[in-house]
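Please read the structure below before turning to the comments.
Of the protein chains in this complex, all but one are displayed in their positions.
So, subunit A:
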């Protein structure tokens, strides 16, 4: 077993508005994590993430997301297997599902379980802007959710909530939705 079997990977770029969610969440999480949990932040995308994830038994990923189908600040929780890999048209578009699929095909030790917390962003393209207010306000609830997921021992990831693919409902901020909203 790896010395730190669990990875919390906070993705994003603190220079670019709501993309700074990951680093901001990481700063809040850091004092609360047990020694078995490795905390990493990364601004890399796509296949680069493969190298970050390989070797861990379980991982939680935190990122901002723009589904366009929920108010900014909405927190989503879902599992990697909820996403299907697609042919990425650019290095900038390759995503986690591709990384996982490649790892499995090549027999690389990819985490058995990957849980993703994503927060709906308002602005992901303005360099030098801070987090938007709704995303900023989602942080305490997000941190709480991540810590709950890690469990009190900080080693095992909790059982996954069922993702029933149901439509998004409810309001932004604090509430956690399982799975991404799918557009018709």
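We take it that contacts are C-beta pairs under 8 Å (C-beta built on N, C-alpha and C of every residue); 3 or more make two chains touch, one makes a residue touch a chain; residues count from 1.
Convention: contacts and distances are computed from a predicted model.
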item: Omitted chain (choose from "Glutamate synthase (NADPH), homotetrameric", "Glycine cleavage system H protein", "Ni/Fe hydrogenase subunit alpha" or "Probable septum site-determining protein MinC") - UniProt protein name; value: "Ni/Fe hydrogenase subunit alpha"
item: Option touching the unshown chain, where A:50, A:75 or A:115 are the choices; value: A:50
item: Absent-chain contact - pick from A:6, A:75 or A:96; value: A:96
item: Candidate in contact with the missing chain, chosen from A:29, A:59, A:124 or A:142; value: A:124
item: Candidate in contact with the missing chain, chosen from A:7, A:29, A:65 or A:115; value: A:65
item: Absent chain, residues of subunit A that touch it; value: 11-13, 15-19, 42-51, 61, 63-68, 83-98, 101-102, 105-108, 116, 118, 121, 124-129, 180
